[in-house]
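For reference, the structure is listed below as structure tokens.
For this depiction, one protein chain was excluded, whereas all remaining protein chains were kept in their positions.
Chain nomenclature is as follows: A and B, assigned in order of appearance, with residue numbering initiated at 1 for each chain independently.
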Amino acid sequence: MRVEGYGLVDRARPVRFSFDGQGHEGFAGDTLASALLAGGMRLMGRSFKYHRPRGVFTCGSEEPSALMTVGDTPNVRATVQEVFAGLEARSQNAWPSLKWDALEVNDLLSPFLGAGFYYKTFMGPHRLWERLFEPVIRRAAGLGALSGARDAARYEKAFAHCDLLVIGAGPAGLMAALVAARSGAEVILADEGARMGGRMLLEDEEVGGLPGTLWADEVLAELAALPNVRLMPRTTVTGAYDHGTYGALERVALHLPDGDAPRECFWRIVARRAVLAAGAIERPIAHPGNDRPGVMLAGAVRGYLHRYGVAAGKRVVVFANNDDAHRTVQDLHAAGVRVAAVVDSRPEVPRDAPWPVHAGAVVAATRGRLGLEAVQVRGAGREIWIEADCLAVSGGWNPALHLTSHMGARPVWNEAIAAFVPLPGAVPGLEAAGAAAGVMDTAGCLADGLRAGKAALKALGRRTKAVSLPEAVAEVGGIDAFWQVQAKGRAWLDLQNDVTTKDVALAAQENFRSVEHMKRYTTQGMATDQGKTSNVTALAVLADATGRSIPATGTTTFRPPYTPVSIAAMGAGALGDGFAPQRFTTSDSAARQRGAPMIEAGLWYRPSYFPAPGEATWREASDREVGMVRQAVGVTDVSTLGKIDVQGRDAGRFLDFVYTGRMSTLKPGRVRYGLMLREDGHVMDDGTAARLNDGHYLITTTTAAAGQVMQHLDFVAQVLRPDLDVSLMSVTEQWAQFAVAGPRALELVNAVTDAEITDAEWPFMSCGAVPVAGVAGRLFRISFSGERGYEIAVPARYGESLWRLLVAQAEMLGGGPYGMEALNVLRIEKGFLTHAELHGRTTAFDLGMQGMLKSEGDFIGKAGAARPGLLADDREQLVGLRPVGAVKQLLAGAHLFEAGAEAVRENSQGYVTSAGYSPTLQSYLGLAFLKGGRARLGETVRMVDHLRSVQTLCEVVAPQVFDAGGGRMRG
Amino acid sequence: MRLPCPCCGDRDIREFTYRGAALARPGEGAGIDRWDDYLHLRDNPAGAVRDLWYHGGGCGAWLVVERDTVTHAVDGARLAAEGL
Partner (left out) sequence: MARLIAKTPAEGLLPVEVAGVRLSEVDPGGLTSVAALGGADIGAALKAATGASLPGPGATTTGRGGARVVWFGVRHVLVMGPPVAALDGAAVTDQSDAWCTLRLDGAGARDVLARLTPLDLRPSSFAEGATARTLLGHMQASITRVEDDAYLILVFRSMAKTAVHEITEAMESRAARLRLT
């Protein structure tokens, strides 16, 4: 019900929205909860486990009960969601309807469904748990469901930096921000509300002679005008992390119909100092029947009145153990809302009021199926029923200190306010102020905020500009700790996970006495609200049950995030192509134009094959391309291989240290194959080293290991051998490089170079500068196909042009482009290696390359590779395979067994790393690691692929199957 | 988490790659135990550690970072090229 003359909503701007298909009207400035309450709606959802009817309990982000699905987003807190025209909200966890929920039967079964019931009930058989019990339980219990559709909305991530981050824009936060801002510090003021002002917006109080909201608006206007201040409304700081890093979730456009603006933005804020002025969260008293729609926190009832002009009921009973709740009584009365009774657990309460006061009394029961109808007050030896549609409860206030626990610290008990307060210094650079620090009066909050702001300025080394403290209410209300009413019936703690005081007592009885154990046994505080309103009461109940004090019982640690953060916001921009950068070679568009399917190679995209007219399968294209290279000439883009310039007086010595072979003796104009080991003796990568001139080498890495090798070489140069004069520079991106391979390769090279290339000047493994169609290029005579091969490099700007030229010229020679499939077959035929073989667990010995380890001089991995275990004869060694059984197929990943042995893990003799069909030899070929393989050439072994159900017999052969002597590539 | 790169100043952790404890590499001819120690054996102290980080998302420097595994405090970072 709206109350005339109250509230900050804009009554001139009505907003139509729907809840469960029914039309409702609110005003601009309303939340979903306030607008529904204004319409007299109390029932807003069903509880997680027992499907009990629930209403709204709070007026803030701590809301445990009023969760709804808005649009396609489940579990939206109605107390946070602002209404907008056309908003569609639906209730959750109820079927067929919110009022008639079939699974309400769970509530009748509750005697059997207490804490830990499934641990005890579903003991076995084991299989039934996964197949039957768990799915059924999951379906019965739950929150909102995901739509299953892809979330097409925009989300955003961003970074911000400041001198001072102020978290919360209530009296304390505003004062801290004001003094810091006036003193010139760069300030970010973040507040989770749509409108800043914090508790000022929910109270009827004067500050500095002005209504609190006006005072807040004046301060905010001053802050907004300062260039060194960034105001971030609708932004919840969700986590405190190391070294002044904070996570924050901004609800950018959730208060509007979906458009192209981001729904949410996840901020990483780096702040040299921070003030936590997040206020306090009220807690209830656990009494039987305290979960009915209409039972709310007293401060929230007052808040709805002042902020939204909404009376939460027509007849309100207030039940409390503290003075603050009496302000709710006064404010309701002043607004003309009937206060049916005030029930205070303390015996000494003033009784001379215009409403009935029950001192030393409690609420022992409630009534009303879908909403509160009456409460039973017990005191002075008698029980009476009082009709009420709203019960405003307060058990005191807990400082919202959560962020101070995010780095592991536990808060400390303060007896005076019967609450936990932050441990000072718990998060370096962060200081709590105001109610978050346990200061419970407005004047005190203003002063504490000013103090914290000044302290931050001092730590920042800034002089403080004078800021005067406005006058405000300085009265701290009294409180007598009171946690639970001992009476028949279920008294609820965690409203979202349906945890009762009995569940906590049961946990204690079953010896889950530690608060951490109790939490996990009962699921107290483990729902999406993380028990913000219930945790402290729950541990007080545990303390009671175990006969300990509250400080001795202790609390659980609060962990990030403070409120739920959508994965969509944290992963903003990372969907689809945004997942990782895409790297394109200069020939990319030319390859796509020819219809080449592109495959990912790390971040790069490379052509799989180049389909020709009439080819129906990739195999046809690949077979043709292999034949083309073996018989004429093929061109492929090898720009993705890592290329590193190594320069300096000690370049050769440096390379001697990182390669197993000797590169310092390489003559200018020559190229050498090299193997790099890790320090533990396993192979890291292979590639070539070309000596361009005396002090200048160019080395190549595999595509897959380019980044790793660059990091490794930087490590060696900077950490292990800073004594060497060497400079490393990646030039991968500078050069477009194309392999030209086949018997007619020399003809093709000569068709594009400006100087004649001859075998006499360019023998196998030579390199040098050549002019290529008018451009200064480089030529390397190397081969990864086993054919006569060259690699031509030009500055990348000319890459596409050279590629098109090479392909056109190749086609005139009966050749053309080839892709990764053909490239792979060509190298398997030759037994050349890729990271399928260099997978990190193989040594030079395993690869049959032990001869490449130089004996003179130290190098990376030398000592590691010499360890006896890495040289044992029964290690898995590289071999080739050819199928000889009825099935002619080989598959990478398959395991090898002795021909007669059972194909089980214990009998595995090795595994296939690479396989492909060789059109050259008209047979599948494979590379494999086989125990003691080099001594087993000629043996027949069985290949078994359990995943694809393929098995065959194959012959063990040498890895180099085609042109083992290498005559073709040496030319 | 942030690290103070001696070249670039305080930078976000995502610019860095962790390697491990800052240990001196055994010299040529060191015994197998010494190598075993260097390659495989690590202390896991609750307290001060010195480890190597690579500023690959920044200036490319290898750094020796002194930090505390209990408090998470970072006491400083310097170029590994100047000695471990």
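Basically, contacts are C-beta pairs under 8 Å (C-beta built on N, C-alpha and C of every residue); 3 or more make two chains touch, one makes a residue touch a chain.
Keep in mind the model is a prediction, meaning the values are calculated, not measured.
Contacts of the undrawn chain with the visible chains, over the full complex, involve A, B. Remark: the omitted chain is touched by one listed residue; of A:Leu143, A:Leu210, A:Ile384 or A:Leu805 this is A:Leu805. In the complete complex, the residue from A:Trp604, A:Trp762 or A:Phe832 that touches the missing chain is A:Trp604. Only one of the listed residues, A:Gly7, A:Gly212, A:Gly247 or A:Pro262, touches the absent chain: A:Pro262.
The residue from B:Gly9, B:Gly31, B:Pro45 or B:Gly83 that touches the chain not shown here is B:Gly9.
Residues 7-12, 14-15, 56-61, 79, 81 of chain B touch the missing chain (whole complex, contact as defined above).
Within the entire complex, the positions of chain A that touch the omitted partner chain are 154, 156-162, 186, 252-253, 256, 259-262, 268, 270, 573, 577-578, 580-586, 604, 645, 647-649, 718, 725-727, 729-735, 752, 754, 772-775, 794-802, 805.
As a working rule, only the chains that are shown with their structure count from here on.
Those residues of chain A that touch chain B in the shared complex are 159, 241-245, 268, 270, 407, 428, 679-680, 711, 714-715, 718-720, 722, 857-858, 862-864, 867. Residues of chain B that touch chain A in their complex: 1-2, 10, 12, 17, 19, 25-28, 30, 32, 35, 38-39, 52, 54, 56, 60-62, 71-74, 79-84.
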